[in-house]
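Below is the structure I would like to discuss, written out as structure tokens.
All protein chains of the complex are present and in place, except for one that has been dropped.
Chain naming follows the written order as A, B and C, and within any one chain the residues start at number 1.
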Amino acid sequence: MQMSCAARPLIGAVCVGISLAAAPLARAEDPGPIRIGVIAEAQAVAGSSIPSAAQLAADEINAQGGVDGRKIEIVSYDNHSSSAESVRAFQRAVSEDHVNAVIGSYVSEVVLALEPWAGRLKTVFITPGAASDLITANIAKDYEHNKYTFHGYLTSSSIARLVCDAAKDMLVDGLKMKTAVVMSEDAAWTTPLDASYAECLPKIGLNVLDHIRFSPDTTDFTPIFNKIEGEKPDVIITGISHVGVQPTVQWKSQQVPIPMFGVASQATNSTFWKDTNGATEGVAYQGVSGPGVAVTPKTLPFVDAFQKKFGNIPSYCGYTAYDDVYIIADAIHRAGSTDSDKLVAAMEKTDYVGTIGRVQFLPEGDPHVHGLKTGEGLITGLFLQWQNGKQVNMWPSSLASGKLQFPSFVKTGTAAN
Amino acid sequence: MSGSEPRLEVTGLSKRFGGLTAVRDVGFSIQAGEILGLIGPNGSGKSTVMKAILGVERPDTGSVRVDGVEVAGWPSHRIARLGVGMVFQHSRPLHRQTVLENILLGLLPDHLLAVLPDPANEARARAIADRVGLGAVLDRRPSTLPFADLRRIEIAKAIARDPKVVLVDEPFAGLTARETSAFAKLIAEMRDDGRAVLIVDHNVKSISALVDRVYAMYVGERIAEGSVAEVMQNETVRRVYLGGALETAARPESSFRDAQTPFLEVEKLSVFYGKAQALEDVSIHVHQGEFVAIVGLNGAGKTTLFNAISGLRKYGGEIRRQGQALRGKSAASIARAGIVQSPEGRELFTEMTVRENLEMGGGRLEEKERAERSEFLFDLFPILKARARQTAGTLSGGEQQMLTIARALMMKPDLLILDEPTLGLAPVIMEQISKALERLRGRTDITVLLGEQNVTFALPHADRVYVLEHGRIVWEGDPSRFAAEVGERYL
Amino acid sequence: MLFWQILIDGFAISALYALGATGFTLIFGVTGVLNLSHGAIMVAAAVAAWAAAGNWGLGPYLGAMFGVGVGVLLSLATYFLIVQRLQRSRAIREEEKEIFILTATLLWGIMIQEAIAYLFTNNAKTVLPIVEGVVTIAGVRTPANEIFTACVCWLAIGALWLFVNRTRAGKAVLAASMNPKGVTLLGIELSAVYVAVWAVYGALAGIAGVLLGMFLGVSSYSAGPLTASAFSIVVLGGLGSVSGSLIAAYIVGYLETLTAYLISPAYRAIPALLLLVAVMYVRPRGLLGRR
Partner (left out) sequence: MLARILKSPPVWISLIVVAVASTLPLYVSGYVLGLLTIAYYFGVFSMAWDLLFGFANEVNFGPTFLIGLGAYTAGILDSLYQPPIILCIAAGVAASVTGGVVLALPALRVRGPYFGLTTLVAVLMLQNFVVVAAELTGGEIGLTVPDVISINDRTNYWIALGFMTVSGAILYGLSRSPVGLILQASGQDAVQAAALGFNVTKHKLAAFIVSAFFSGLAGALMVFYLGAASVGTFIDVTVGVQVIVGAVLGGRRTILGAAIGAVFLIAMGEALRPLGDLSTFIVSAIALFVVLVFPGGLLGMLKGAREAT
């Protein structure tokens, strides 16, 4: 709660009041509300949507009488993007605030640090935004201990595959591109991402000329872009999330003649245009949802409600956080209890159509157990591009509302003709 | 049993710092139960000798023997453990410990495993404390003690290690007459315990009662050695300290226009440094155009007095310029008002050229006026003209001193305060500066307040002389009467 | 080609480092203060410019000026609220003041940084650039902004040089850095000199911050690293030596660029640090250190 307030000093005090009042109130009536802890990066672009979206979902559910008469209560924690703070927050959520489940963080590092605690404290934990395959890999490795963790967002490898699918249609078939350079930040989630890129890009006919990993605290991208340009690829396939503004702005100011295409989490956020002074024009990025794109009937109503309530468009993990609350509520309803083990069993049977598609978790035995199933009729993802201030969807064609177009300084199809 | 072998023997000791030779071929020896006084004016190199013995400075050549053991070049702590103790002039006790603990420190072994206190030590510490007269204040913190007691702690720490050789640095600086005799007794006791004692001080007089022999140094070299009487009679010593026969150019005080309200009046001035009282009821005055000399040894309080006048120190009492009280005015505004100091520390801008330094002085003058002024000063100190483009840091000591004076004069002061202008300078240089002052007096009606321990230099210029001792004015009068009435003290 | 690229990019980034470090070393040289809120002040200036230029629609020029202004204000605040108080405090022994000033300025920096994160979130922000587009130098396509940055940096440094060597106030500052007491004895009020220096410092840090915001972009996270880099450059060059820090800035700038181009962007910072460590052991005074 505080986080959404953080952006608004004025009502901050009020919110604090609420979140403080919450604790005693909870004890009072019995069986008491269902409490869901939300641990997120309040000050980060992507993270700030998580608690807001979760709160929105909770309000909607409560408005319809809650789950079997029990209201849902969101308890939020700012983890200042730090693993240690998150671990403390997680402990607080479980032992102090007695939450029944935790929705946490879009940062893989953080989620990886929390995963063992979910097991130790036997509390259902789902991440709305982290992507590292390690999360599900760990569950597969030690199911009994780690089964409490669910991966509420696409794994890096599946994201990579979705990017490849989109690239095949738009770049290879569309623009006759033949070569690419992969540029990704050095972080937990990009390791599997890059691996899958390396595997699937050649398959779709994009020859990977080079593979650049840079530290997330890089500020000067000049050398990187110059190096890439020297290698004359047709496209830069990106894998960035912690950084975003700086590479984009420098891409524009240096007028790098090569399009950027791939994963750019910060670009999913509506404020990205302003943060980059419009430099993001032409940046094409993978997403699970986008403004005005009716992935499912639930998508647009959610975006509208969110915008009405918080004044900005949710980031990608806003959608998933919103869905996760419903998924947990639904599971509790089916389990008829908040007992963690029962809850896990129920969660595994989830079949829920949310804002980003139809959610089902991979079963035990799968290398990505508790990860999302992807593909036709489930979650396909989208591919959007910033075009004069708007995020326009290009892919899949069924949901497309525009076609790729790059700023003048970008030379496309050079290889083709 | 080699009774005749000296406890401490220094031979052919020399030490250079970059260009200048601080000590050249110094040698002496001290027997057990003997006190040697090592004397010399500032910059004579005596403290360098002391540091070399203590191992703080490593001598370039020469040897230092303690009971026949060559220790030259050893690290301090090994020399100390061999039996050399030191009574520092500036006491820096451990502030958060009691006096007892401070003394205990001196008794501790140099082990890392000395974690458990040894009760025997405490007994010994108490004994030492009683002996040096700290028995009553054992459990107080040093910050609550008078200055003299802090010095006592230093002595206690030194003898705690039961050293064969004790070095004592300016034992009486900043002490009252009564305290002085008490300390003399303590040092005498060290001798009676059969230790070899080396006292380092500025002049013979203050330690004459105490020492068996004296070794006098000047600009890094030995000038005399022998009994107190011999050294005091020695010609060189007399010249260094008193100069030859005086021909003074003193003008009678009545001859000055502002006889009733002198240009500068200092009334009942007193200044404290923490515990130590540096100045006590000092009253002096300077007339327009008068040249007043304040003669006093180091630590007598000259610099303190000048800093008080320049507004750099808090003080009790009154300081008036032409009747106007200066209290509360900032140091800078006092300087702007024409009371300009040429400080003992010179305080030059070492990375600026000579010319730039002068221009800083003449900062508030018109372009043209400034040019004239610097011409005048270049003419007064021709050497500076030759060095105009050199940075001040590269000048010799003498040239730096001249620059300091010239820079002060650039401000066209009404009153020029000269603090120890001859400090550590060779006689020839003093001569030049002396000449310059002479010409200055001739050409302008400048008012000068000169502070000196070098009587030779001070008297010839002075109209009037004050003698400052232990922070008090003890004598005032005409320079011609000086030698006869107070000269002896300045040997 | 690559050679020219490294040459040009290295030059710009180094100029930025130089400007940042100059103010830092100036303050140390004259007032003996290592101001650990340096980075925070730079970021504050940049973010202020960003907000003014973008959100409040003042446009790039006014925005930039506003940013620099904020830099000056913060710098003066640092002096009056913290440094001066500590320097005058009687409760703290002289030899301890250093650590106190360091700790206090550090805390102050954190406060500024947190305030920024609170008011503007901690996403990276890029200040609306004054010049856009690219020009081609020796076959290297270079953002005009980058050239602009380098030029302004050198103008600012040049202006500082003129101030110090050609004006009376500047001379006083220089003199004060060599010998404060000497300055007082010549009738110049030290306190005035100090205020002047802190104001100048604020301007330099402000300009550096705003330029950084236009060139690379900043976030509240940048505060720490910025202080650290200024700190290391200044030490490499020798505390208090302006020319030293200029040289050091270029050494570090080019080392980083070379590493980024020839080895890998990921190792960018390391050679410079190694060099610094080496210098610390071999010649603690730094390249041109006098103290």
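Quick notes on this one:
Operating definition for what follows: a residue touches a chain if its C-beta (ideal position, glycine included) is under 8 Å from a C-beta of that chain, and two chains touch if they have at least 3 such contacts.
A quick note: this is a predicted structure, and the numbers were derived from the prediction, not measured.
Note on the chain not shown: across the whole complex it touches A, B, C. Of the listed positions C:Gly59, C:Gly133, C:Gly158 or C:Pro284, the one in contact with the omitted chain in the full complex is C:Pro284. Set against the missing chain, the residues C:Leu7, C:Leu76 or C:Ala228 yield one that touches it, C:Ala228. Screening A:Ser82, A:Thr179, A:Thr271 or A:Gln405 for touch with the missing chain picks out A:Ser82.
Touch with the chain omitted from the figure is made, among B:Arg7, B:Lys46 or B:Lys157, by B:Lys157. Touching the omitted chain from chain B are residues 54-56, 75-77, 80-81, 85-86, 88, 92, 94, 96-97, 101, 104-106, 108-118, 122, 157, 161.
In the full complex, chain C touches the omitted chain through residues 28, 34, 82, 85-86, 89, 91-92, 95-96, 98-100, 102-104, 106-108, 110-111, 114-115, 117-118, 224, 228, 231-232, 235, 239, 266-267, 269-270, 273-274, 276-277, 280-281, 284-285.
Interface residues of chain A facing the missing partner chain: 2-3, 5-6, 12, 16, 19-20, 42-43, 77-78, 80-84, 87-88, 91-92, 95-97, 108-109, 112-113, 115-117, 120-121, 186-188, 215-217.
By definition in this document, only the chains that are shown with their structure count from here on.
If touching chains are joined by edges, the resulting network of the protein chains shown is an open path. The geometric centre of chain A is 37 Å away from that of chain C, both derived from CA atoms. Taking each chain's centre as the mean of its C-alpha atoms, chain A lies 76 Å from chain B. Residue ranges of chain A in contact with chain C, taken from their complex: 6-7, 9, 43-45, 48, 186, 212-215, 217-220, 222-224, 226-227, 230, 243-246, 249-250, 253-255, 266, 271, 274-277, 279. Looking at the complex, you find that chain B touches chain C at residues 310, 312, 330-333, 335-336, 340-341, 343, 345, 347-352, 356, 359-361, 363-364, 407-408, 411.
Residues 1-2, 5, 9, 13, 54, 117-119, 121-126, 128-129, 132-134, 141-143, 145-146, 216-219, 221-222, 225, 257, 260-261, 265-266, 268 of chain C touch chain A in their complex.
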